[in-house]
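All protein chains of the complex are present and in place, except for one that has been dropped.
Then we have subunit A:
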Amino acid sequence: MRYSALALLRHALTDNRSWTPAWREPTPKSAYDTIIVGGGGHGLATAHYLAKEHGLTDVAVVEKGWLGSGNVGRNTTIIRSNYLLPGNTPFYEHSMKLWEGLEQDINYNAMVSQRGVLNLFHSDSQRDAYARRGNAMRLAGVDAELLDAAQVRAMVPGLAMEGRRFPVKGGLLQRRGGTVRHDAVAWGYARAADQRGVDLLQNTEVTGIRIEAGRVLGVETTRGFIGAQRVGLAVAGNTSRVAAMAGLRLPIESHVLQAFVSEAVKPMIHTVVTYGAGHLYVSQSDKGGLVFGGDIDGYNSYAQRGNLPVVHDVMECAVQLFPAMSRLRTLRQWGGIMDMSMDGSPIIDRTPIDGLFLNCGWCYGGFKATPASGWCFAHTIATGQPHALNAAFRLDRFATGAVIDEKGAGAQANLH
C-alpha cells in the first residue's frame, strides 16, 4: 500500500477501518543469505539498503523485542553533519543527504524538519574553535555559518545572552540540520524493507552465534537456529554482549544517556540550540514539548534509566540558557544505552570472523547517522569491503593508532 493524500481521504470516508498492518509477521525460514541482528534504526536501514541498493532480499532482521524499541525511539531526534575530522565529515554529510531524500525513498512521512542546528559559543577561544570547525565543514561541502551575538539574539529570542557566567558570544549554525520524527524512521525503513521481501522477525532474541572454522554459520535464537551466509550486528548498547557470543572483546563500554520532554508550550524555540559552556541540546517538538538532553551519566550501565545528578545538571544548563524553562514541568524522562567507543567514533567493519560484520560505537550520536550507517553497512556486507565513506571506521584502528577522536579526549569512553 502506498500512502498518499488520496489514500488518507479514502480511508477517512470508511472510518479508517480498512488500514492493514504496515509489515508482515513472517515465520522464520531455516536459513537466509543475510541476517541483521537488531531491529532498530540502523538494522532496519541496513536491511532496506541491502534490498534496494544491492538487490539482496533473502534477508532477515532479528529483533529481541519490538521494532524500534531501543535507541531509535530514545534519542532527542536531532540530525546534523557538523563534524571536524576528515574521517567523519563525508560520512555524516552523506547521511544528511539521505535524510533529505528519505521520505520520497521510503514513501513514509518521517517529518524531516531542517530547522537548523545552532551551536553556541561563549568565549573568543571557543569562537576560534567553532570557526575552524565551520571552515572544515565548508571545505568538505557542508553548509556552515558563523553568527555573531546580534544574529543569535534575532534568531533565538528566549536566550539569556548576557549578565551570565557564560555570556553567549555567537554560534555556529548549520541550517540544513534539524530534527526528524524518530519512531517514523524505524517504521518507515521497516515497511520499505518488508515490501522488498525482507523478513522482520520480532520477539526473536539471539542467544548464540554459530561459528565453524572461523566462519559464521548462523544465529541461535529463542525461535531456533537460523542459518546465514552473513551476519551483521547492529545492536547498539548490547554490542559487547552479542559480540561476546562470537568470542570478540571490543573497545566499547555501555553507558546510559538520559533525555527529557517538558509539557507543551506555544512556539518558543524554532531551531536546535546547543550550549557550549555546559552540555545541553534543546529543540521543540511539533506538539510543543521541549525535547532536551545533556551528558551521559558517566558509569557503565545497561539499566535504561539514569540518576539524579545528571538530571540536576541538565536542568541547570537548560535554565541557564532559557530562564523561562524554570517555569516548565518535565513531562517525561528516560534513558537509553549507548555503545561508547574509545575514541567517540563509530565502527562499521568486517570482523576477524568470516561473514560476521559489525556496526557499533555510535556513542550518543547514532540517530543522525541512521541512513548512512545503514547504507554503508549494507555496502560492507554486500561487497565484503568497506565503502570509502566508512573506510575510517575500522575495528582495528585502536590497535593501529588511526583513531578518530573528535573531542581529543583519549581512550576514556565516558569523556566522549
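Some points to look at:
Going forward, a contact is a pair of C-beta atoms (placed from the backbone, for glycine too) under 8 Å apart; a residue touches a chain by one contact, two chains touch by 3 or more; residues count from 1.
One rule holds in what follows: contacts and distances are computed from a predicted model.
Its record in UniProt calls the unshown chain "Sarcosine oxidase subunit delta", which is the match among "Amino acid adenylation domain-containing protein", "NADH-ubiquinone oxidoreductase chain 5", "Malonate decarboxylase gamma subunit" or "Sarcosine oxidase subunit delta". The chain not shown here is touched by just one of A:225, A:334 or A:398, and that residue is A:398.
Considering the full assembly, A:249 is the residue among A:2, A:17, A:249 or A:287 that touches the omitted chain.
Checked against the full complex, the candidates A:151, A:300 or A:333 give a single residue touching the omitted chain, namely A:300. The chain that is not drawn here is touched, among residues A:51, A:259 or A:342, by A:342.
The set of subunit A residues touching the chain not shown comprises 238, 240-241, 249-254, 298-303, 307-309, 312, 342, 398-399, 411-414.
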